[in-house]
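Note that one protein chain is taken out, while the other chains of the complex remain in position.
So that you can tell them apart, the chains are marked A and B in the order they are listed, and the count of residues begins at 1 in each.
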Amino acid sequence: MKKSDKKPYNQKTGNTIVSYLWSAPSLILICLIVIFPILYTGYISLTNMNVYHWFTYDFIGIENYKEALLVFDSGFLSALVLTVLWTVVNMILQLIIAYLLAGLLNTNGLKLRNFYRTLLIFPWAMPGYVSILLWKTGMFNSQFGLLNQWMEKAGVSPVKWLANDVSAFICCTVVNLWLALPFMITIIDGALQSVDRSYYESALLDGANWMQRTWYITIPAIRPVIAPSVVITIFTTFKQFDVIYLLTQQAGAKTGAHIHTILTYAYENAFITNNYGYSSAVSMIIFLILIVFSYVINIKPKEES
Amino acid sequence: MKHRKRKRIIKLVFVNLVLILVCVLTFVPILYAFSVSVNEQNSLLSSDFSFIPKKMTFENYRKVFTEEPVIMWFQNSLFLAVSTVVISLGTGIPAAYIFSRRKFPGRNMILQLLILLYAFPSLLSMTALYKLLSPMGLINTKMGLIIVYTGTMAVFALWNMKGYFDTIPVEIEEAAMIDGASPIRIVQKIVLPLAKPTVAVTAMMVLIYVWNEYIFAINFMTGEHTYTLAAGLYSLQANETSGSWPVFSAASLMVSVPILIIFFALQKNMASGLTSGGVKG
Partner (left out) sequence: MKKLTALLLSIVMLIGILTGCGAGGQSLTEEEKNTIVIWHDKEEAVSNALLEMLQKLVPEVTVSLEYKSNLTEALKMVGNDPKAAPDMYFFAHDKIGVYAEMGILAPVTDLVDRGTLDDSYVKMTLDAATYKGELYQLPIYFETLLFLYNRLYMPDEKAPKTTEELYSYMEEKTRGGHYGFVEQHSTAYYSAGWIHGFNGYIMDADGKVGLGSQETISALTYHKKFVELMPGESEYATVNTLFQEGKAHATIGGPWLVSAVRAAGMDLGIAPMPVIDETQIPISPYMGVQGVQVLKYAAENKTEAVKKVLTALMQPEVGIALAKVSGCAPAVEACYEKEEVTSDDVVMAMRAMAENTIPMPNRPEMDIMWTVAADMLVNINMSGQDVKESCEAAQKNAEELIKKMQ
């Protein structure tokens, strides 16, 4: 190890081996925990593993995929449209709000910066299901929720927040923002600190206003730092299941809103069949759709170098 | 000069006001949980709720400690969290550094591919991971969970730290290289001190993930003594036949406290990264 390390940069093959050696532990873990389940799901999707053939499943080729394509009916299409809308709305709001708040946190001379930042990330310190439960029963419940109790005090008649599609969508977005902003704020805040102050000083001398500084200095500077996190967040938002499911569709606690994302839709139309082969095929197709989607809108993280 | 100072003070007052407002808004559900937890009446739901309970009680907090093996859950969580953070950084830093500093065949492809893996809907991953861990005898072991957690966070750790390393100028490293320093020394002495913010953020992210994760913990571990805090909390969760909302609320809040302390402790580290390092590109 020591010897090869001392070789200069441009010695190609040694360099490649060393590079892979350095990254091997990380890549092996990724292969085991992230890639293996995908391959396994792909394999199961070609078998008839279900309740009736749990241990003795056979290879049945692409049968499951033929079946699975039937799930992608009009209901699926509207779920897909809604998922895209959900992703776009959430990402835009998240980025703008997080940027503004991180900006405020980085104001020169702000003494309580650490204090505010700790408070702002509090939501993150709770397991997601706890927060969603709190919001659902504590805030949105039509009989007891704080929102309705406040509205009653203000003399407005109570609202069933989660019962219709539009207000349920807004409620889900609020909860999702509440859950996701701490991450975004932290990432952007960290990125803002990596921006060289001297750029701002010269820009200020040139008389650049806040918008100009944001647009020409801050954003280009933080983009490469936050890009991977943003891309990851886009995917997580796209795949968001808990917020929407637990708020509006949990078994025994459905609220009447019909806001299905592709995952909640797939859950109700495939996963509940206990047909593992079939559900795997649906998962693989969703995986492909997402990849295609990410290429279409070109959200690959770019490197600025 | 005076005018500028006054302008700055006004600006600071304004910034403070906005931040206070946002914090208060953020805290509404948490204050709600808090007041449920100290309310004598046994209900999360009440049609005449007020933030200040009519009768205060810390009974529910006492119950959390005396009736549930919280200390044991805390130890489990702590052990898992620390191990996962250490391994994540130990595997992530060298990988991120290499991906940031060197061009080698397969590099770009791997980077792109890793991100795409996030597109996989992981609802079904549980069984696959079970099939992977079970033959190795890792089900119902902490090691099994640590491997799952580290692997889950590995892509994030790699990408996040690589992004930050990219912004650290390479000139110093090149100078050190000419002086004959080995890459390991360079990472240790030059890169890591400059990359403190990202290492801190990554560590915190991993820690929070482990702290709050419950799905793997409840499915791969059996028995109350193996629970993590999040899994224990999940089992305490009030449902139709059992459970108490106030105790659950009290436990939820207590679970968050250690995270907040750690976050507060890490802040200084994050703040003293590049800006005070005196390295200007």
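The criterion applied here is as follows: contacts are C-beta pairs under 8 Å (C-beta built on N, C-alpha and C of every residue); 3 or more make two chains touch, one makes a residue touch a chain.
This structure is a prediction, so every number in the text was calculated from the model and none was measured.
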item	value
Hidden-chain contact residue, picked from the options B:56, B:82 or B:136	B:136
Candidate in contact with the missing chain, chosen from B:16, B:57 or B:235	B:235
Interface with the undisplayed chain - residues on subunit A	25, 50-52, 54-55, 67, 137, 141-144, 160, 163, 250-256, 258, 268-270, 272-275, 278
Residue numbers in subunit B that touch the chain omitted from display	42-47, 86-87, 90-91, 94, 126-127, 130, 134-141, 143, 147, 184, 187-188, 218-219, 222-224, 231, 234-235, 237, 239-242
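In the analysis below, only the chains that are shown with their structure count from here on.
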item	value
List of subunit A residues in touch with subunit B within their complex	2, 5-6, 8-9, 15-16, 18-20, 22-23, 25-27, 29-30, 32-38, 40-41, 101, 104-105, 107-110, 112-114, 116-131, 133-135, 137-139, 141, 143-144, 146, 149, 178, 183, 186-187, 190, 193-194, 196-198, 221, 224-229, 231-232, 235-236, 238-239, 241, 263, 266-267, 271, 276, 279-280, 283, 286-287, 290-291, 294, 300-301, 303-305
For the subunit B and subunit A complex, residues of the former touching the latter	8, 11-12, 15-16, 18-19, 22-23, 26-30, 32-33, 36, 44-47, 49, 90-92, 94-95, 97-99, 102, 104-105, 107, 110-112, 114-125, 127-129, 131-132, 147-148, 150-152, 154-160, 162-164, 166-167, 177, 180, 182-184, 197-198, 201, 204-205, 208, 211-214, 230, 233-234, 237, 252, 255-257, 259-260, 263-264, 267-268, 270-271, 273-275, 280-281
